[in-house]
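Here the complex is missing a single protein chain, while all its other protein chains stay put.
Each chain carries a letter (A and B) given by its place in the written order, and its residues are counted from 1.
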Amino acid sequence: MIDRIPSGFHPFVLPFLFGMIFVLSYCVFGIVRILWQLPKQDVRKFLLSLINPKIIVKNIWEIFRDCLIHVKLWKRNKLLGYMHSSIAFGWFMLILLGHVEVFLFVPERIHMFYYPIFFNYFVAEGPDVTLQGSLLMFLMDLFLLIVLSGIVLAIIKRVHSRFFGMRRTARPSLLNQIGLYALWAIFPLRLLAESFTAHISGGSFLTIPANWIFRQFLGNDLNMLPTWWAYSIALCVFMCVLPFTRYMHIPAEMMLIPMRNAGIKIRDSRKGFAKLQVYSCPNCGVCIDACPMSVNRSHLKDCTVYLTRQMRRGNEKRIEEISDKCLLCGKCHSVCQVQVEGPQLRIMERSRRHYNLSPDYSNIDTQPLTETASHGKVLYFSGCMSQLTPAIGQSVESILKKAGVDYVWMDRDGGLCCGRPLLTAGRAEAAKELVHKNEEIIIGSGADTLLVSCPICYKMFTEEYHLPGIRVVHYSHYFSELVQQDKIRLEKSDLCYVFHDPCELGRGCGIYDEPRKLIGKSASIAEAEKNREESICCGGSLGSLTLSFAQREEMTRAALENLYTSRADAIATACPLCLATFARYSDRPVRDLAEIIDAQSSSTQKGNQ
Amino acid sequence: MMDFGFTLSKSSTINLDTVDTTLYKKLCDMEPDARICMSCGSCSASCTAASFSGMSLRKVILALQRDQDVRPMLANCMLCGKCTMVCPRAINTRHLILTLYRIYDR
Partner (left out) sequence: MKENIVIIGGGIAGMEAAKQLLILGYTPIIIEQEDHLGGHVAQWHKLFPDMTSSHELIGNLSDQIKDANVFLETKVNSINALGDSYNVILNNGVNIVAKAILIAAGFHLFDAAKKEEYGYGVYDRVITNADLEAWFNHRADERIPEKPKAVGFVHCVGSRDLKAGNSQCSKVCCTTAIKQAIEIKEIFPETEVYCFYMDLRLFGKKYEDFYINAQRDFGVHFIRGRVSEVGETIDNRVQVKAEDTLTGKPLKVTLDLLVLMSGMVCNPRTSELAGMIGLNIDDDGFLKSKDNVYTIMESNQPGIFYAGACTGTKTVPETVAEARAAVLSIHHYLTQA
């Protein structure tokens, strides 16, 4: 390969250069702004993480895995995975190989950063064809073909999304459409341009035959320049609209991954890390089908993909509607390819609301509640909601009695709320007050174990409470221990249960297996079509502030339909809200984990048998 | 005016002719469910905050229609959602309370 044009320049590179400089400066400015908005300690944390070898390796691996190969998308939908990785990885390889070519053949041009992009225009085939040269040419054609196959799939997806097994996709705005068409145009134009030039620069299996065909009826080199111009302009258009379209997720995600690995949390829904998350949303629309509210078309535009869009547009009215309606079930987060924290963004958005009246719990006297002193004992906290589902508390008590556990039921006669409903309503300060009150009661009781049956409370206790020396344990773990220690014995019944993973227990606390193991020992167990991380919210969640009872009913029925797919005789769950919500409409019995264990357990204690 | 050396105490009668229901109307606009309360008392009976502050959503809704100050009751609400669960008229009580927090500016 030898340089063909002595100056190494042609005006058609100008559009590309303009676009490139624009997008790079926009990104640099964006990074500086995000860092500026982060609290000082977060910036420190982030910068320190960048020199931590372990995190560096993790960052590189995750960027490769998530941004280029889209492993998560592959797992979810093979076709969609191929489409994204073919374009992303293929394009990346084209850029990388372009640089390799420049480096190998015309190293003196490496500082011209348009050179790798338009390499084929500027070089001519040398007198002798080298092995390296033809291999690189082959690879360039191969990756171009891969990208083109991805583009073909993208076009099919736009026209007929069901081909990809997606029921609904996000509708792109005008700018996004421009970006989309520019992106689609880039690679066919590159193919044309390189083909028209292939008799000069050389090429491979794709470009040489194309060149031959074109020369049959187009004749001369006149077509060469216009296509290179078109290619450059397509790149320019794409890069110029990129900051204002969903394609911003490409640079944003590369920043998001290191920040997340540095352990940065969302502290403000409009600034810093949150902003980065909003820009990282690729608008793929996977969250639309995942959202439990999607059972009704009127909620379709309330999923996270629309939240991030409205946040970018600054549509305050819609931001508020979307934030308040959400059940905070966390499913959009668990299916999200870039892990945009939809629920957390909404909670922080709720906390921005201005209220003229604030709760105040300073008058609550915890003294009478601490009187249930229980030194060294187990303190059982059932939570507010369980007062409305007495079967749970009664079963827990019965099991504890069978196992001979010395316990005190902290809120048998009613207690304080754990604070999670306040927290999710965006009232973190008030929640903190309640946390302190409960801490006083729990620590004051002298117990060494806090047993919790409600997953909402459990999440709160494990994440927001400071209870030195006290073990907070979920009843599924605790009962498993009782079985292991042979304090109770479980006997299998003939019933078959399907376990519904409550949002706060599964996606919230990562507890999926313990309840299943226990149910498996007490009865047979079946699985629903959607389970574990993909479990569908019962619709009763306290997360939503505005959903009406009638709107929730549809969601509950849809969640039940999913559970019915297991063909189990009965439904098992481990949350008072799920229990009460499902029991309203279910055509088969709904039982709490504690009820099942209580019914199937016998005591091994003396004097208790 | 003549000074009798004493003042007549404020009448304890609720005069619906003169009662100011601006706040209640504002609430009903933002959360129309407020209109369908039948004062059964389910919310107050299950209320986690009731034993600490005398919080009663039933009373709050009624008192607003009679132009009485309900702020002391509202202050202890923990938004725990039990009232929403038990309300036989399926009123979104949590949203009703948050709406009240928002519009109370007197």
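Simple rule for what comes next: a residue touches a chain if its C-beta (ideal position, glycine included) is under 8 Å from a C-beta of that chain, and two chains touch if they have at least 3 such contacts.
A quick note: this is a predicted structure, and the numbers were derived from the prediction, not measured.
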{"item": "Residue touching the undisplayed chain, where the options are A:120, A:227, A:389 or A:453", "value": "A:389"}
{"item": "Hidden partner chain, touching residue among B:34, B:61, B:74 or B:87", "value": "B:87"}
{"item": "Sites on subunit A contacted by the missing partner chain, in the whole complex", "value": "387-391, 394, 412-413, 549, 579-580, 583-584"}
{"item": "Subunit B residues that touch the omitted chain in the full complex", "value": "38-47, 50-51, 54, 56, 58-59, 85-90"}
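Criterion: only the chains that are shown with their structure count from here on.
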{"item": "Interchain centroid distance [CA atoms averaged], subunit A/subunit B, Å", "value": "41"}
{"item": "Residues of subunit B defined as touching subunit A within the complex", "value": "33, 46, 48, 51-53, 71, 74-82, 85-86, 90, 92, 94-95, 98, 100-105"}
{"item": "Subunit B contact footprint on subunit A (complex, rising order)", "value": "324, 353-361, 363-364, 384-385, 387-388, 414-417, 419, 421-422, 425, 427, 434, 540, 542, 545-550, 577, 580"}
